[in-house]
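Apart from one protein chain that is not included, each protein chain of the complex appears where it belongs.
Each chain carries a letter (A and B) given by its place in the written order, and its residues are counted from 1.
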Amino acid sequence: MASVILSEVRKAYSGFEVIHGIDLEVQSGEFLVLVGPSGCGKSTLLRMIAGLEEITDGTIAIGDRIVNDLPASQRNLSMVFQSYALYPHMSVRKNLAFGLGNLRMPRDEIARRVADAARILQIEELMERKPRQLSGGQKQRVAIGRAIVREPQLFLFDEPLSNLDAELRVQMRVELAGLYNRLGTTMIYVTHDQTEAMTMATRIAVLNKGNLEQVGTPYELYNTPRNLFVASFIGSPKMNILKGISTGQAVELAGLGRLPIHVAAGDVTVGVRPEHLAIGGAGDISVEGTITLVEYLGSEVFIYVALPDGQTLLAQAPGNARHQRGEAVRLSFNARGTHLFDAAGLRLETSQ
Amino acid sequence: MKKFIRRNLAGYTFLLPWLIGFFALSVGPILSSFYLSFTDYDAVRAPQWVGLENYEYMVQYDRRFWKALQVTFTFVLISVPAKLIFALAVAMILDKGVRAIGWYRALFYLPSILGGSIAVAVLWRQLFDNDGLVNTLLGVVGVEGPNWLSDPRYSLTTLIVLAMWQFGSPMLIFLAGLRAIPQELYEAAEIDAAGKVRQFFAITLPLLAPVIFFNLVLQMIEAFKSFSGAFVISGGKGAPLDSLLFFTVYLYNEAFSFFRMGYASALAWVLLLIIAVFTVIAFWSSKYWVHYENERN
Partner (left out) sequence: MTNAALDTASTAEIARTYREARQRRAKRAGLLKHLFLILTSLVMVYPLIWMLSSSLKPDNQIFGNLGLWPSAFRWENYGNGWNAMAVSFTRFFWNSTVVTVLSVIGNVISCSFAAYAFARLEFNGRTIWFALMMTTLMIPYHVVLIPQYILFLNLGWVNTYLPLIVPRFLAGDAFFIFLMVQFFRQLPRELDEAAMIDGCSPFKIYWAIIMPLSIPAMATAAIFSFIWTWEDFLGPLVYLNDMRDYTVPLALRSFIAQDSVTAYGQMFAMSILSVLPIVIFFIIFQRLIIRGIAMSGLK
């Protein structure tokens, strides 16, 4: 079990910097998810931790050892790849045993570990098959099995569920969470899917264009996002974004009303999550609009409302709410459910 | 009946030139050659049936036959592995990404294109001349080179070097094969505590096995059929002292210098048999070390 400390880590390709000075501390035993849109650098960061990419600047320490000059084969970690990377010419058993053989482990120890992993992942009947005879989900399990037989101090996952179909993905998510509960090893998990991040992580690190936007528990990220990017990225469906101007005493939302919030004067952005928009009712802000789309999910309903000024807001209602396209409705929300961001997109602490 | 014609007309029309060629230039000659191998034939008078005499003579009395076999086998068994090992080594170096790889690839391949030409054979003969470039270079480091062309112990070396000079062709194929191995497998292996050497034996070689096999068979067949180099350098007769008497050269001489066509046909069939046997051995052994990715079990 190891902690991972990234200190001012940078990555550049031929002078072009893609990761800009990241400081991150992964505590021993936690499940940290690196999440962000495509191209944000999360995979690159993971690969630098693994030792598959050179560290252009800064240091990475695993445990209490700086690993900048340590080759991947000696870092005592395991990695699960997005495309599984199973050795195609070896049977499942040999795939699992390969790493242990390289470490010169005694034969019976290898056999024991392989058998244990096979049992945990329920792949015992597949042991003699070759990877090409396995389905996507089975391959994924073998890849995970290959990772756990080594009993490493650190697990790395590079978008392992991206190649699976939706249903399998949900199932594997649960299994991976179970694995983490069972082993308790430090795990660093990369994904672009914020749902995976929210459901699996003990803490989440949000990356954007090579910068670390925020690190925190799922609760912290959802309820106190540090900037506009995190606020928009975390939470599905997305937060509604409105433009406003603060007078110092209140915040004016063009055409919509006034929020009784005291922040520094200037341009502000106001974010309201769909679940804080109520249909009908009254609140600090109340507007009329027309429903353009109703998405019925059974347990809840998502209602898209077009406002007179052209904006569309998304509201969440309980599943038994009955609404139709074209219906005129009133939307309302209170200052309490809003998030305020300044002109630069940073969170503003509010008082009312 | 009409359906039969309609279904096959197009196919057989397009196939017609090949069909004619196949029967006239392949099947016919093969059968004819087989027949001739049991005859005495000088291309002027009609063939005289002699039964197994040609083969008996070949095996029991013909010293030159055995010499030709020895020379050819030595050549094949040395030059083919040497060529392939060198080709693989260079391919692996180039595969890691080198600046100007295009230049190197073309440069290494050029000799393969020119290698079979008479110009190169002529050049090679002069290179290994007693005062030629090779001996001059050896002289620079203080070694006295032998008289390559007239010393039967060293003459074959000149042709082996010529064969190795043409490593570019298998190298290109190895390069393509190496490219086909996903980089991720090496990464996974590295994380699995495999060093560079282990990665080569555990991943590169097994996944490259089909390509190695292909190159092996191809180069082997080419080596058995080698002719121009030996012909020119040995002056057409396998000199000195038959040390360059490649099987093909021997065959040519028997057929077109001495017009012993019947005997030459027998020789040709022995060559065919040898190539076939080696190919079969290669295929049979491939069961043990070649695993194809897309095989269905």
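As a convention for this text, a residue touches a chain if its C-beta (ideal position, glycine included) is under 8 Å from a C-beta of that chain, and two chains touch if they have at least 3 such contacts.
Quick caveat: nothing in here was measured; it's all calculated off a predicted structure.
Across the entire complex, the residue among B:52, B:77, B:110 or B:241 in touch with the chain not shown is B:110. Residues of subunit A in touch with the missing chain: 7-8, 54-59, 66, 68-69.
For subunit B, the residues touching the absent chain in the complete assembly are 4, 7-8, 10-22, 24-26, 28-30, 32-33, 36, 43, 90, 93-94, 96, 98, 104-111, 113-114, 116-120, 122-127, 129, 131-133, 136-137, 140, 165, 169, 172-173, 175-177, 180, 211, 214-215, 221, 224-225, 227-228, 231-232, 235-236, 248, 251-252, 255-256, 261, 264-265, 268-269, 271-272, 275-276, 279.
To be clear about the criterion, only the chains that are shown with their structure count from here on.
Here the spacing of subunit A and subunit B, counted between their Cα centres, is 58 Å. Within the complex, the subunit A residues that touch subunit B are 50-52, 71-75, 77-79, 81, 83, 85-89, 98-99, 102-103, 130, 132-133, 146, 150.
Only residues 182, 184-185, 187-195, 198, 202-203, 206-207, 291, 293-294, 297 of subunit B touch subunit A when the two sit together in their complex.
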